[in-house]
Each structure stands twice: as C-alpha cells, then as structure tokens.
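My questions all concern the structure below.
One chain of protein is taken out of this complex; the other chains stay put.
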Amino acid sequence: MEIMRVLDDLVCSRRIGGLQAASLRLLQNQAGDWQVATDPVGAPVGKWVFTTTGSAARVAMPDPRVMTDLTICGIIDHWVDEAADAA
Amino acid sequence: MEIMRVLDDLVCSRRIGGLQAASLRLLQNQAGDWQVATDPVGAPVGKWVFTTTGSAARVAMPDPRVMTDLTICGIIDHWVDEAADAA
Amino acid sequence: MEIMRVLDDLVCSRRIGGLQAASLRLLQNQAGDWQVATDPVGAPVGKWVFTTTGSAARVAMPDPRVMTDLTICGIIDHWVDEAADAA
Amino acid sequence: MEIMRVLDDLVCSRRIGGLQAASLRLLQNQAGDWQVATDPVGAPVGKWVFTTTGSAARVAMPDPRVMTDLTICGIIDHWVDEAADAA
Partner (left out) sequence: MEIMRVLDDLVCSRRIGGLQAASLRLLQNQAGDWQVATDPVGAPVGKWVFTTTGSAARVAMPDPRVMTDLTICGIIDHWVDEAADAA
C-alpha cells in the first residue's frame, strides 16, 4: 500500500455511473504525481494516508461495485514527520 | 486513478475483436507518456480526465466484456490549472 | 493501453505449457525497455501497436487460458509519426 | 516479488474495516520509496523481505478477506549483503 498526502477534494460532475456518489480525493504520491482516490474514511486535507490499488481498492469500498482502482485505507497520524526527519 | 489529458482520437482499423467498436482516445499522463484508453464518457480533446486501470477498467465500460485495461472515468472541468498554478 | 513498437519475433523453445503455441513478439515501450507480448493480430516488425496488460491480456487472446500478461490489441497505421512531429 | 527492507511498525488507529487487525509494516523498496505492507510472518525491523502484490497479496494472508495489496512473503536472512558487496 502506497503512502500519499491528501491535497484537495475532487469535484467532478461528469463521471461514469459506476463511481456512484463516491467521495473523490486528490492525492500526491512520493514521486510528486497526482492521483485520484475514493475515500471511505473521510481523510482531511493535508493528512498522510495509505492507499490500496487494483481489485483490493474495490472491495475496500463499502459498496464493492464502485469502479475505483485506488482507495484510501487509513490515516497516518503522527509518525511520518519524525521518520522524514530521521531519514 | 491517474490524471491524464486527452490528446486525440485513435483511429485503428485492425484491432482484436474483444475491443468491439469501443471509442479509443490517445491520452498523455503526467510523465509525458502516451496511453490509449477506452472512453465511455465522450471526453473532448484537451480536457483533463481521470482514468481507472486493471479489471476496474473493464467493469467501468457499459459492456464489461470489452478488453481494455484503461478507461476514462470522469472529466475534470476547472480546478487543475488553479492547482498547477499553486504548485 | 500502452503504445509500443514491434522489434522482432521471439523464438523460445523452452517455455511453460500455459503459453501453448502462442506467437510471441519483442516490443519496445516509450521508455526504451523491452517487453514480450503475445500477438493475436499478426503485427509486422517496425509497426506501432497498443497493448493490454493484466487479466485483460488473457481474455484478449483467442484462447483465454494462455498465460500472458501483455497482448497486442491493435495496429496503429499512420498517425503516430505526425503526432511525434507535432510534439 | 519485490525485495524491500523493514523500516518500522505502522500504527494507524483510523483504518477501513477490511484491514481488520492485520499487522502493518513500513517498508522501503529499492528506489527508496516507502510502502505499507501487511505482515503475516512477523518480520523484524531492519530485515530484508520479499513481498507479493495484487490479488496474490490477499490470498497470502491467513484471512484472504483482508483488503491489502502488499504482503510480506518471506524473510531473507543472510545473502543480500554479500550480493550487494559483489554488485
């Protein structure tokens, strides 16, 4: 599971039906690239999270029929900055 | 889900039967690489979109038997340039 | 689906049974790396093609039991050089 | 399967239900990026391990319903440093 940071909400009125009304988040990965993830945990902007990909991303949603390939699995609260300082 | 930009249509007369008559789009990802995606939403050239990969790309099509591994999920209308300006 | 160029045939006498007698092609992707793909469309050497990965690569074969993770989906005939010139 | 090194435990109180109480580890891959993996073997900090991704990561867990896409498969005990010296 990858470690990413929440940049913003993603407002997107025109989307495929398979995404339903899933909450979408704009994330930034460690290489600096942007990704869009579905968010079942309600991660606040600025927080570090870890994400799951592939078929696991679908089953991680409350409704596994949502057509995502990236889902936020959990919020990391305190240790990343310490680890970054130690690196 | 990755964020990409629509470059062009892809005209391809000789293709496997599993792609059926799916609309194909030429996209450019954030690294500058080109990708080919199936497009069930009708994304105009020049627009930013986000895409889903793997088995989710198939189920995201109206007919899930289409043999794609990259499908456009939604069109991002206005915020990307602002985010790019802020970066 | 990725865009690659056909470099050569791949002759490989010692292979797993799951590949059966599938035609194998040596491709080069946009980063310059070499890949091996199964080829159900008969792509000539030097042509640009687009390929599908993952489980879609298997279902794209006439016999979906062939153990591939990269299959040529279609041949791109004319537009790539123009696009490369315009880039 | 990728070769990574165990950096730390990952304490994460707010996570999706699908992760259950799975033990989470912070790993570093060969490119220096951080990843989060589920750990069914109890790998100590500092050890080199190899990991499996995708749907195999789920079936590699004692309970295959755990929503992971990266699972530690085995601990490499002694040879990596020798190989690194020889490289």
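A, B, C and D label the chains in the order they appear, each numbered from 1.
What we mean here is this: a residue touches a chain if its C-beta (ideal position, glycine included) is under 8 Å from a C-beta of that chain, and two chains touch if they have at least 3 such contacts.
Here the structure is a predicted model, which is why all the values come from computation and not from measurement.
Asker: Touching residues of subunit D against the unshown chain: what are they?
Answerer: 1-3, 30-31, 40-41, 50, 52-57, 59-60, 71-77, 79, 83
Asker: What residue numbers in subunit C mark contact with the hidden partner chain?
Answerer: Residues touching the hidden chain, for subunit C, are 7-8, 10-16, 18-19, 26, 33-37, 53-55, 57-58, 67-70.
Heads up, the rule we're going with is that only the chains that are shown with their structure count from here on.
Asker: Superimpose the Cα trace of subunit A on the Cα trace of subunit B, which carries the same sequence, then give the rotation angle to the nearest 5°.
Answerer: About 70 degrees of rotation relates the two copies.
Asker: If you average the CA atoms of subunit B and of subunit C, how far apart do the two points sit, in angstrom?
Answerer: It comes to 20 Å between the two C-alpha centres.
Asker: Would you kindly tell me how far, in whole Å, the mean C-alpha position of subunit C lies from that of subunit A?
Answerer: Here the centre of subunit C sits 32 Å away from the centre of subunit A.
Asker: What residues in subunit C touch two or more of the other chains?
Answerer: none
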